[in-house]
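The other protein chains are all here in position, but one chain of the complex has been omitted.
Labels for the chains are A, B and C, by order of writing; each one numbers its residues from 1.
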Amino acid sequence: MKYLLQFERSLEPLYKELEERKKEEKPTIYTEKKIQQELQKIYSNLTPYQVSQIARHPDRPHTTDYINALFTDFLELHGDRKFGDDPAIIAGIGNLRDITITVIGSRRGYTLKDMLSCHYGMIQPEGFRKMARIINLASHTFKSPIVTFIDTPGALVSTNAERKGQIEAISEPILALFKAEVPVIAVVIGEGIGLGALSMSIANKILMLKYSFFSVISAEGGASILYNDKRKSEELSSNLKFTAENLLNNGIIDRVIDEPIGGAQRNRETVIKATGDAIYSELEMLLKENGNKLKENRIERYRKIGIYAD
Amino acid sequence: MSLFRKRKKIVVPVITKEYGENKWIRCKSCGNLIYYKELKENLKVCPKCGYHFRLTAQERLEQIIDKDTFEEWDAALSSDDPLKFKALESYKERLERAEKNSKIKSAIITGKGKLNGYDTAIGILDFGFIGGSLGSVMGEKIRRLAERASKEKLPLIIVSASGGARMQEGIISLMQMAKTAAAINSYKKGGGLYISVLVNPTYGGTTASFAMLGDINIAEKGAKIGFAGPRVIEQIMKKKLPKDFQSAEFLLKHGFLDAVLERKLLKPTLSQILSYYRGKKW
Amino acid sequence: MVKLLSFEKSLKPLYEELKEKRKNAQSTDYIEEKIAETLKKIYSNLTPYDIVQIARHPDRPHTTDYINALFTDFLELHGDRKFGDDPAIIAGIGYFNGKVTGVIGHRKGRNLKENLRYNFGMAEPEGYRKALRVAHLISERFKAPIITLLDTPGASPTIGAEERGQAEAIAYNLQELFNIPTPIVAIVIGEGGSGGALGIGIADKLLMLKYSIYSVISPEGCASILWRDASKAKEAANALKLTANDLYKLHIVDKIIEEPAGGAHRHREEVIQAVGKEAQKALNTLSRLSKKKLLEKRKEKFINIGVYNE
Partner (left out) sequence: MNIFKRKKKIIKVPIVTEEERAKPVRCKSCGRLISYAELKKNLKVCPYCGYHFRMTAGERINLIADEDTFSEIDTEVKAVDMLNFKDVVTYKNRIKQAKERTGLDSAAVTGKAKIGGFDAAIGTFAFEFIGGSLGSATGEKITRLIEYAKKRELPLVIVFSSGGERIQEGIYSLMQVAKIIYAIDSFKESGGLFISILTNPTYCGTATIAMAGNVVIAEKGASISISGPRLAKQVAKKNILPKLEQAESLIENGLLDIVVDRHLLKSTIVRLLKYYNRRRI
């Protein structure tokens, strides 16, 4: 186990023990069981803030892992035809079993170099424009369903991004998704923050992994705005109601994909497979509907969101 | 346009049949001697350094389209000389020379064929014919290709290798840019899939019209693609150009291409895209 | 005194005499008459390369002069909403003969400072993208026709322009201008330089001032490629058939707008008004067409250009 989260620290001696026993070639069943028990204890009682930490765990499967494991014949498409190619967005076409699907997702990178070039998954204007271009291609030319994988800290905040029209670029994929006359499924697989996540989430069905979150702002960002104090983020995160469970209850999302105890970072294959199954079963349902109807549904759905006194 | 001057600089050797099956060829990039047959088997890519030799339209066609499935369209079209243009050599003479050297009647072959079993309309530019330049015939052939592809509900592939607009036809060649763009526009509006393949070199009016309008733009590795020739830019900016300037990778980085591919991957990728397109209804 | 072109050198003594007489407050009728006579003689016998020089004359009325004189209440619109605002293209909306009309044109400067700012009328990709954005806005929102004024040596050949996709910007304009649902009248008022001019030159009617040019390549460029000697520009200008008369014969230009002997730079007001009149005439005929018919005809106009043997 490479990396333990703060609230998982109690596992550290157990993992050490496990390693030692492995080295000495002693049986490890008992230790493993103990770890499992401890995990059960921790994971049955998570606070929203802890969920947000799990969602950002560096070992959690990334968009690229899902694409590699689930899609055959994946062909990546590049560029916005205007200014550049944003590595923080991966887009392309591939087959999920027998359905040809256009896939769009945010990429964070594994190595430091990758992470830097992807800005840790923060999306630049060219990324948004690339998304819009590919969505239109999927809807207009290929007529293939669209699946988006959301795992981003949001839109990139920088002088350069601002100059290239960040504020304008964000609306392009939103509109493109609204107008797409094909089924759209969004899957939140890690963190989904702010306008960056919103731009990929206009869908007929929104799925969420159990230990992922979807929020208007990161807990840290919110705390620094509302309290002017980053340390208050833990307190704020329970207020923001951003976990999969909360959002399912509020009707914002449609389905929670279960993660085993220990999270996706410990059960990569299981979670990826479960995600693939969930996408496939939802798509089977959606593909029965007519494209125009799906578009109307999507528009209706978003038109209704909001709670106010009337 | 300005490409004609560059021909001396950018080395794009053509190897014709007469060159002989048994000859040795020196790779212009790494300098190694390669046996012609070996080169040919390797799709005219240097086996030592990966340098992509230039292909004639016919060779390209053989590489992309399944054997004996190609049906050529509008083969009879040939250039006229509307301006009675005469420079050091008159346009008429230039055309005759090009026809003699390349054994084709215009700088583009169009038609219909199968690509790994998928029916497709295809156009291939030949750089060997007056630099693959965009003139009336090419404009008309592309228009007919797009219109017919639209009618027969075929996907459309155009492989570009061109120096730009054909100066000898003056303003009429410029208007071919508008003409091809209009043809592609109508084709795309009908829901067709247009894949543009850009190979070394694609410049000027060709890049600035149909070659950049693909739903999917693909470049062959090592292709130089741009609007203005590098010399012109160098002269105007009085500055050395970056090393990878106008290379396929440069364009990929700046968002104008979907993929940069080695020659051997070109056909499989095209067939992959066509397979995605296959199931859709118009 | 206007700058004399090389073929007008015979006027020099006359102009000097005129200046002298004016200084001495003598009658200038005779000398003015003589100048007019000489001009007439010179201008009735111009070579194509002479016309190239007239088209490039620094005192020739530019796009801004036409807009100032022909439009009231002109409102300039800025920016492509993507990357930048290119001063080499001016675009906006105003009243033209009392009717709402859009105008898009290349902007050239009067002095070196202005010319550096406007890049000698050579537009960058963001200029073309701005032109298209404004064309969409004017035609779809204000349902107004568009006049485009062409006067550029060509599209800007710089590293930055290539990086931001000069070729794509022009190609996309060529494609999209065929979808603009209101009449477009293009007028070549000076140099129509290759793709740079065509990028905003897709129109239902193409008009041309008598002493303007429109060509696939500059005569200098053509000479240095085909003659391998830039000084053969004269021959190249002959061969390229780039004058209004030649283009009319080739059926590229719909109408030639007459200029008096001496050219637009000597008769600014007169020529500007003539352009306004012809533009109005063209708009009148076009406004009778239905939208469908208009788009069809625009496509027909360009798609049938070409000379070949079959």
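Details
In the analysis below, contacts are C-beta pairs under 8 Å (C-beta built on N, C-alpha and C of every residue); 3 or more make two chains touch, one makes a residue touch a chain.
Computed from a prediction, not measured in an experiment: that's the story for all the values here.
Taking every chain of the complex into account, the chain not shown here touches A, C. Within the full complex, the residue among C:Ala69, C:Val100 or C:Leu295 touching the omitted chain is C:Val100.
The residue touching the chain not shown here, chosen from A:Cys118, A:Ile134, A:Ala180 or A:Leu195, is A:Leu195. In the complete complex, the hidden chain is touched by one of A:Ile174, A:Val187, A:Leu209 or A:Val256, namely A:Ile174.
Take chain A: the residues that touch the chain left off the picture are 153-155, 157-159, 161-168, 170-171, 174-175, 178-179, 194-195, 198, 201-202, 214-217, 220-222, 224-228, 230, 232, 236, 239-242, 247, 250, 252, 299, 302-303, 305-310. Annotation for chain C: contacts to the undisplayed chain at residues 73, 75-86, 93, 99-100, 126, 130, 137, 140-144.
Just so we're on the same page, only the chains that are shown with their structure count from here on.
If each chain is drawn as a node and touching chains are joined, the picture has every node linked to every other.
When chain pairs are compared by contacting C-beta pairs, B-C ranks highest. In this view the innermost chain, defined by its CA centroid being closest to the centroid of all protein CA atoms, is B.
Mean C-alpha positions place chain A and chain B at a centre distance of 41 Å.
Centre-to-centre separation of chain B and chain C, using mean CA positions: 32 Å.
Counting partner chains per residue, chain C has residues 164-165, 168, 172 touching two or more of them. Chain contacts: chain A has residues 81-83, 129 touching two or more partner chains. Within the complex formed with chain C, the residues of chain B that make contact are 1-2, 4-5, 76-80, 82-83, 85-88, 136-137, 139-140, 143, 165-179, 181-186, 188, 204-205, 207-213, 225-228, 232-233, 236-237, 239, 241-242, 245-246, 250, 254-256.
Only residues 81-83, 125, 129, 163-165, 168-169 of chain A touch chain C when the two sit together in their complex. Taken in their complex, chain C has these residues touching chain A: 81-83, 129, 164-165, 168, 172.
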